[in-house]
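The complex appears here minus one protein chain, its other protein chains still in place.
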Amino acid sequence: MNRSELKNFYFSVRKTSEEICRPLQTEDYVVQPIDDVSPPKWHIGHTTWFFETVLLQKFQSNYKPFHKLYNFVFNSYYESFGTRVERPKRGSLSRPTVKEIYAYRAAVDEQMNGLFESIDTKHWPEFSRLIILGLNHEQQHQELLVYDIKYIFANNPLRPVYRKVRAHVSESIPDSEFVEFKGGVVEIGHAGDGFAWDNETPAHRVLLDDYKLQNRLVTNSEYLEFINDGGYTDFRHWLSDGWFTVQQQEWQSPLYWEKIDDQWFIMTLSGLRELDPNEPVCHVSYYEADAFAKWAQKRLPTEAEWEHAARAVKANAAEGNFLDDQYFHPIPCRTTGPNRLHQMLGDVWVWTASAYLGYPGYRQEAGALGEYNGKFMSNQMVLRGGSCATPRHHIRLTYRNFFQCDKRWPFTGIRLADY
Amino acid sequence: MNRSELKNFYFSVRKTSEEICRPLQTEDYVVQPIDDVSPPKWHIGHTTWFFETVLLQKFQSNYKPFHKLYNFVFNSYYESFGTRVERPKRGSLSRPTVKEIYAYRAAVDEQMNGLFESIDTKHWPEFSRLIILGLNHEQQHQELLVYDIKYIFANNPLRPVYRKVRAHVSESIPDSEFVEFKGGVVEIGHAGDGFAWDNETPAHRVLLDDYKLQNRLVTNSEYLEFINDGGYTDFRHWLSDGWFTVQQQEWQSPLYWEKIDDQWFIMTLSGLRELDPNEPVCHVSYYEADAFAKWAQKRLPTEAEWEHAARAVKANAAEGNFLDDQYFHPIPCRTTGPNRLHQMLGDVWVWTASAYLGYPGYRQEAGALGEYNGKFMSNQMVLRGGSCATPRHHIRLTYRNFFQCDKRWPFTGIRLADY
Amino acid sequence: MNRSELKNFYFSVRKTSEEICRPLQTEDYVVQPIDDVSPPKWHIGHTTWFFETVLLQKFQSNYKPFHKLYNFVFNSYYESFGTRVERPKRGSLSRPTVKEIYAYRAAVDEQMNGLFESIDTKHWPEFSRLIILGLNHEQQHQELLVYDIKYIFANNPLRPVYRKVRAHVSESIPDSEFVEFKGGVVEIGHAGDGFAWDNETPAHRVLLDDYKLQNRLVTNSEYLEFINDGGYTDFRHWLSDGWFTVQQQEWQSPLYWEKIDDQWFIMTLSGLRELDPNEPVCHVSYYEADAFAKWAQKRLPTEAEWEHAARAVKANAAEGNFLDDQYFHPIPCRTTGPNRLHQMLGDVWVWTASAYLGYPGYRQEAGALGEYNGKFMSNQMVLRGGSCATPRHHIRLTYRNFFQCDKRWPFTGIRLADY
Partner (left out) sequence: MNRSELKNFYFSVRKTSEEICRPLQTEDYVVQPIDDVSPPKWHIGHTTWFFETVLLQKFQSNYKPFHKLYNFVFNSYYESFGTRVERPKRGSLSRPTVKEIYAYRAAVDEQMNGLFESIDTKHWPEFSRLIILGLNHEQQHQELLVYDIKYIFANNPLRPVYRKVRAHVSESIPDSEFVEFKGGVVEIGHAGDGFAWDNETPAHRVLLDDYKLQNRLVTNSEYLEFINDGGYTDFRHWLSDGWFTVQQQEWQSPLYWEKIDDQWFIMTLSGLRELDPNEPVCHVSYYEADAFAKWAQKRLPTEAEWEHAARAVKANAAEGNFLDDQYFHPIPCRTTGPNRLHQMLGDVWVWTASAYLGYPGYRQEAGALGEYNGKFMSNQMVLRGGSCATPRHHIRLTYRNFFQCDKRWPFTGIRLADY
């Protein structure tokens, strides 16, 4: 990208974050109902802090921080950048106010605007590399913003509506089928010049057996069969840690499902809705995905299988349901076209059977940015494909998302595999 | 009080709550940094809910609740009124918004205004009794609002200022002396027609030995001697539970004290200030008060001693430092006049050596209002005298406040006694 | 007591502790199923440590501790004697073994035996004072041993029997009646030369209104009415802290009660037995005692009322059911004689409505022994009268026992009062 393209990209991404927050009341920006959820105002400040700290401090000569305490307030987890507000305490801070944070944001954007003009050719490569990194970082926080706003709204007994969007109703969807893929030594991972996170590299070969992948995502109606078959009360389907969690958290369905007078409803960003049987099941943990697969006598795909299949069918983000579509919810499988696999990108991240670990030859970046991905490589599983909360531009076939096995507040779902 | 007096009192108290919140930003209304602290918007809603539930629902025919879920959102601890948001979750709710809560408040006040006119003579006695109860309840929440706002501000690394008030500086204060009182069978507790909480009744006789009471409150400089003498590191001064708390909470001073470059500062509602040695020590727990007394080879007064002495010297709220004075902080002892005891009312609640239990013959009211005081009669100690956060009108010589032994966020201090 | 009397007393008390442990298997000495319960071997060691530390170290010249680490292992809570094994960790130590601890015990007893002979007249008064203190201390641990052994046995799914004792069956017991007592200024507390704990002093006057006291202890059948009337599910009877505890601990009956096929059983030290309706209710917390009293439209007596009544009726330990009777369980009210109040001493400690605080003029002893009682004067309630686990010799009308409001593993019961 040249200067003007990159600058446009910058301001476009920055604007998207603000767009996501437009429906919020000031109060919605402040709360943190569970530790996983950050107050939206923190995201708005933190993404700004990232550019201030990684770009302005480095490239703007004599840069004076906007506020001497914002590094403490808006640092997330970078030990390299010093002490910070503990994560579970983010929701205990009323100040800086939303208005002050937007002023901070405007001030940093203004300085960034100047930098796009003034940066010299010598520094351009590093500058543009870090800009792109910062924008991808911001896109991740856009996705988190959607998760967190949903939780904040769904947690509220008044059941506020974020944006009233008409439901995608679908009379029929493709039957569940398992598509065969030929194994062998295949390459996965990111290669080439385009942006990717360090955890997607290096590209490397893996040996795959022949495998089968479900042609579409698992639906609510299929998951309901599992529930109605006593899925949540039969230990035999569950991992030991999962069974413990089911009992301790008293799980009886995915997050955001509610049974009212014997009918299932789900809380969406458009408010409470009757459960649509054809929609992809969403907000399930790894434990639930794995238990469902065992109950169905199938399994979850490895990330290598998923990526190999996605490459094989030339999965294309243009066809998926992403943040840009502003539906904020997975939609029933629409495609019955020639593509053998539907819903590979968008809608919901699918849990894979792969632990989140470094690829062979992986080395984390030096310095603060090395803290981005590598230090989380324990006790998490890989998810693939992006969701309806992911910016379309942000996804890649090599993209590795990761969460702990018990997390359900992201838009997570299931695609089965078989031998 | 006649109708118009009571109506004036009603609107005057209601207005005070709003006045207390005037310096707040919207965000300040929302957060709950610790379980003890409620979000200010909750106080504004809860005090309104009290009038809606206890008055409008009873006296307004066909009254339709303002919002069907507000009973759930704004009930504090009344089991009689059904389930409610758990206390530690109050800060997880962004809605209703501050604006919506003020609209609720205005709507209830408007209906109340109508009731003052329309209520018939037959119902007036019960109506006025409950109004007065509700207003006293609201005054208690005014006091809590000041505590909670202080905590919210002091907890914030940006150290916001609530209201910039000039410090009361005092070159000199009276020396500490112990004033003798003659014991005997004396009466304490509330009698007569004026308003009092049920826990102040019945008036009853107690037998007192002769005793001595300190002529003024313990000061920061006196408490600093305790600190400098290793008070927080010598178990011999402490109750067992207190010593446990000191170690677990790593207490080294009262709440809101900070040592910066070897100098003590305290956080006030007017911001961070140098410690004034002559101010009454504030924000100490019962454990600290008791340890200080042991260290000083004195003791804390019983509540009967305190009340007897207060009656004997005709302690008068007009002379005290109360919420109405808008100083929001205790001030150095000013009076050197004829009164033998200074600072008996206002400034800080003093911890007594008396557990919070029912007086002989105490019976809690039937129904929901019976939950007001009686059910808290375990594991708490009595405090007396009101504080700089108490509305002056609200205090009485018979008033019994109560907190658990480890609480420090109220404006609590020390007055010693001796035999 | 002269030398030989005191020596006899010493060895008699020491032997009783060992007698209590005689039915134990080695394994029973070791476990700590909850924090409150100490392993019996710890009690055996700790009571020995007390004599070693308080007597031998002081009076035996050049005394060399039996084992340099036993002070660390067997100190209970005396900060004066340095660091120690944290209380909840006592059950994690397999060594010293039971045999080693009895060897320690024998060695200390042998040295003590020598001291009884060799101590000179000058030191005798202090020596004998401390011996008596140490023996009273040991008697308290005898009582705790019974509590702890009961918990250890009842907690075990195999339901071991401690000692098979035939149940005291009683066809009839006196009806519940309330006996009137005249109030006035009365004296309570310990005076005179006999042994008493510092917390029983000083004797002092209190003013009592006229009051009534129940003629006997509350029975299982009376308590069962409370249960059957929904006592554990109606918040209106409960203190707020109590209601919280009921829900969190899922209490539905006193400790050790079990409903099997719709019939109530209780676990005793003689094994599981059908509930005897005439036995005094036992193993209730203060919260339950208070809730029962509210439900019964009565109240709990203050400790002054209890003591005054006990003195008035000349309550006599000889008539009570104590440890010496080796019944290890409260028994139905037997006495229908001239005494107006039955079961005042022995059977179960009764919860009073009085918080455990220092009497007017109370001063705790200097040094380590000052840690004995005074430092526990917060968050506890006073109990009176002794129990079937108390050595008969140990009780006094002035005796003040104390526990936190939620404790149920001691032998605690209820006697009601009224105005």
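A few points about this structure:
By letter and in written order, the chains are A, B and C; residue numbering begins at 1 in each of them.
FYI, a contact is a pair of C-beta atoms (placed from the backbone, for glycine too) under 8 Å apart; a residue touches a chain by one contact, two chains touch by 3 or more.
Fair warning: this is a prediction, and the values are worked out from it, not measured in the lab.
In the entire assembly, the chain absent from the figure touches the shown chains A, C.
Although one chain is not drawn, the whole complex shows that of C:Leu69, C:Val169 or C:Val185 it is C:Leu69 that touches it. Only one residue from C:Val13, C:Val54, C:Val98 or C:Ala296 touches the chain missing from this view: C:Val98.
Residue positions on chain A in contact with the hidden chain: 77, 79-80, 185, 204-207, 209, 235-236, 238-243, 286-287, 290, 302, 353-355, 357-358, 360-361, 370, 375-379, 381, 405, 419, in rising order. Within the entire complex, the positions of chain C that touch the omitted partner chain are 25-34, 41, 69, 72-73, 85, 89, 91-98, 152, 155-158, 160.
Everything below uses one rule, namely that only the chains that are shown with their structure count from here on.
If each chain is reduced to the centroid of its CA atoms, chain A and chain C end up 60 Å from each other.
Taking the mean of the C-alpha atoms as each chain's centre, chain B and chain C sit 38 Å apart.
Averaged C-alpha coordinates put the centre of chain A at 47 Å from the centre of chain B.
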